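Just one protein chain is left out here, and the rest sit where they should.
Each chain carries a letter (A and B) given by its place in the written order, and its residues are counted from 1.
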Amino acid sequence: MSAAEPLLRVEDLRVEFPSEDGVVHAVDGITYQVFAGRTLGIVGESGSGKTVSSLTALGLTRRQGARISGRILFDGKDLLTLPEDKMRAVRGNDIAMIFQDPLSSLHPLYKVGRQLTEAVRAHRDVSKAVARARAVELLGLVGIPDPARRVDQYPHEFSGGMRQRVMIAMALANEPKLLFADEPTTALDVTVQAQILALMERLQQELGMAIVMITHDLGVVAEMADDIAVMYAGRIVETASAAQLFAAPEHPYTWGLLKSIPRLDAPRDEDLVPIPGTPPSLINPPSGCHFHPRCPYSQPDHERIDPVLEPVPGEPQHHVACLLESGVRRSLWAQLREGSTPQEALAAVGAGEPAA
Amino acid sequence: MSGPESTSTPFGESASELPSVAQATPTTATDGGGDGPLVRVRELVKHFPITRGIIVQRKVGAVQAVDNVSFEITRGETLGLVGETGCGKSTTARLITRLLDATSGEIDFDGQDITRLKGASLKAIRREVQMIFQDPYSSLNPRKTIGSIIGEPFAIHGLLPDKGERKREVQRLMETVGLNPEHYNRYPHEFSGGQRQRIGVARALALAPKLLIADEPVSALDVSIQAQVLNLLRDLQRRFGLTIVFIAHDLSVVRHMCDRVAVMYLGKIVEIGGGDELYRFPRHPYTGALLAAVPHADPSRHGEQRSILGGDVPSPANPPSACRFHTRCPKAQELCSQQEPLLEDKGSGTRVACHFPLTREEATQIGVRSGG
Partner (left out) sequence: MLRYIIRRLLIGVLILVIVCALTFVFFRVLPTGNPALLRAGRDPQPKLIKEIEGVLGLNKPLIVQFWDYMKAFFLHLNLGYSYYSQESVKALITERLPATLSLTGGAAVLWVLGGLSVGIISALRRHTVVDRLSMGTALLLLSVPEFWLGFVMLLLFANDIGKLKILPGAGSYVGLTYDPWKWFTSLIMPWIVLASGGAAVYARLMRSSLSEMMREDYIRTARAKGLRERLVVRQGVRSAINPIVTLLGLEIGVLLGGAILVETVFNIPGIGVENFKAIQSSDFPVVQGTVLLASAFIIVANIVVDIAYAYLDPRVRYS
């Protein structure tokens, strides 16, 4: 880990949306940080709050009547307290974001060049000609062949992978320090995904940019991220370096994810162990530990107590929000890693008893 | 989401056979080829015409979605169809289910040629071949209760006219797929994505089909739910001896679910073989590229060099000559643009359509390294 100051620091962020059925607690007190030149992966499923937290960092949830509390520190300023015009100066300039579906995220009726020059001229006082030259340069930077001709084409004239490159070009127009990438490759074919991920890595190295990679795909996050935060039902349940998370995960949800995905490096007929149940409603999340209804190892009092992110003994950069005792967790994972089912692991460790 | 918490185990001890429909009204649609393959596809072609013209539309070209595809499906096996956008896997599935009419070629189901069937005989085949679709949110009619959705196959084929009997049958199906039978009268929007897929599976199984085609059944689901539905399908197959065609773009999922896998590219099958061989020793460069592109959930492999396939998939309306992959293939040579390679056994366990398949060393480098 870097001992330097983090580029972005999110502190106890809470985001709530009013809705017809009640208040949606989209983000329920999360804290994380991103360092310059490094990639933080945020892993979570739908309803985990991963997208909302990133949109909030860019101030894009303000319009929806969201109630936001906490702090988002960037470059010495709390983004949440910035007035809109100052926030706008940050968006697309110091912090940029790319989204999942490049077909719907690009305006279908404007040429690609125009969308690029718009991004440039929003923050730089340059002539149209200069902006256009920059647009062509950007297209070349992201690997689009024949950029001088393609800059005058419409989004639908590009393939899926090319469109995502265009989105990336647009985001990089003003050389941001931080890039939020929300499921950038989910809608793409696997070979195209590999191209885009490689591109992002190369650009990160060339520009020294920090990336927050939001995804549900553990493979992608293992490839791209230096550090990982796992989110569930609006909370962060575990943060660690990528190596630590995959070698010695400490949260039952992380275990569940790892055991439930088919992996090319596992035996072919090994059974998948799904996480039982369904992701919870954010209007009425479970009390106490949000994961307890689906956790095979939960104890009765997990329904009452809110877990807090605490460092794992012996691994100061590895935090987990779990009410189980650390030794118990280690033993459980040791069992699961050898191929036991949760029930078997629980039996082996002795339900509820801390390991000797 | 107000649906019940459903687990994928157990399904209820009662159903050890598919619903009694199968026994009550045996279909006379097919004679039962007995030992032969359940499905035999021969030189199947599907071209979608592109027309242009002022008053009269002339055909100026065609999107060659499926081009001369041949394969067999053995009874009781799960065959995976893998490929990227535009490869023709979904079209192939729709051709087998006769949702589309083939341009040419032959499809044999259970010994009977179903390629040009129409009317009542086609309807009879529909009882034997069923499909589950990708998007659980748009593939169920939002205005019908799930009881009515799952029971619709009976209504269409004139079975179980007695309402009470039909309801009991539907509820048995619901239990089989892990849904609460008491939710018979609920509407699709009251269920989560994973549960809706279960509804789709229940509907597909209602008539005890011989062949089940699953078109990307888990792609739209959350990771933690995917495993539930995949396990459900595997268990149903084991219990009822279903034959399944599993279409997906996620190679890991296909490897887990399927006995044999066919890799498609631009309307052709480029490699087909058993799950183990194909993944450990891919022969076709495209298969190799697909495997190399899958990101591994293992950070320790992060720094490894991977050869990344460049370029984009060419348009199916204007595919490259001879071997369609030659424009992007790292091993392409002149022969590849002149003579189309045939799908044949090169002595390695899988059938591959390539003049210069990957060598053992190259394949081992890319292939899956694991036990089993």
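Simple rule for what comes next: a contact is a pair of C-beta atoms (placed from the backbone, for glycine too) under 8 Å apart; a residue touches a chain by one contact, two chains touch by 3 or more.
Since this is a predicted model, take the numbers as computed values, not measurements.
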Residue of A:Leu60, A:Leu82 or A:Leu207 touching the missing chain in the full complex: A:Leu60
Full-complex contact with the absent chain, from A:Val23, A:Ala89 or A:Ile305: A:Ala89
Sole residue of A:Tyr32, A:Phe74 or A:Phe99 that reaches the chain not shown, by the stated touch rule: A:Phe99
Residues belonging to subunit A that touch the chain removed from view: 58, 60, 88-93, 96-97, 99, 101, 104-110, 118-119, 122-123, 154, 156, 167, 170, 173
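In the analysis below, only the chains that are shown with their structure count from here on.
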Centroid spacing, where centroids are CA-atom means, of subunit A and subunit B in whole angstrom: 31
Residues of subunit A defined as touching subunit B within the complex: 45-46, 159-162, 189-195, 197-198, 216-220, 222-223, 225, 242-243, 245-246, 256-258, 260-279, 281, 293
Complex contact set, residues of subunit B against subunit A: 1, 3, 5-8, 84-85, 192, 194-195, 222-228, 230-231, 249-253, 255-257, 275-276, 279, 289-300, 302, 306, 308-310, 312-313, 368-372
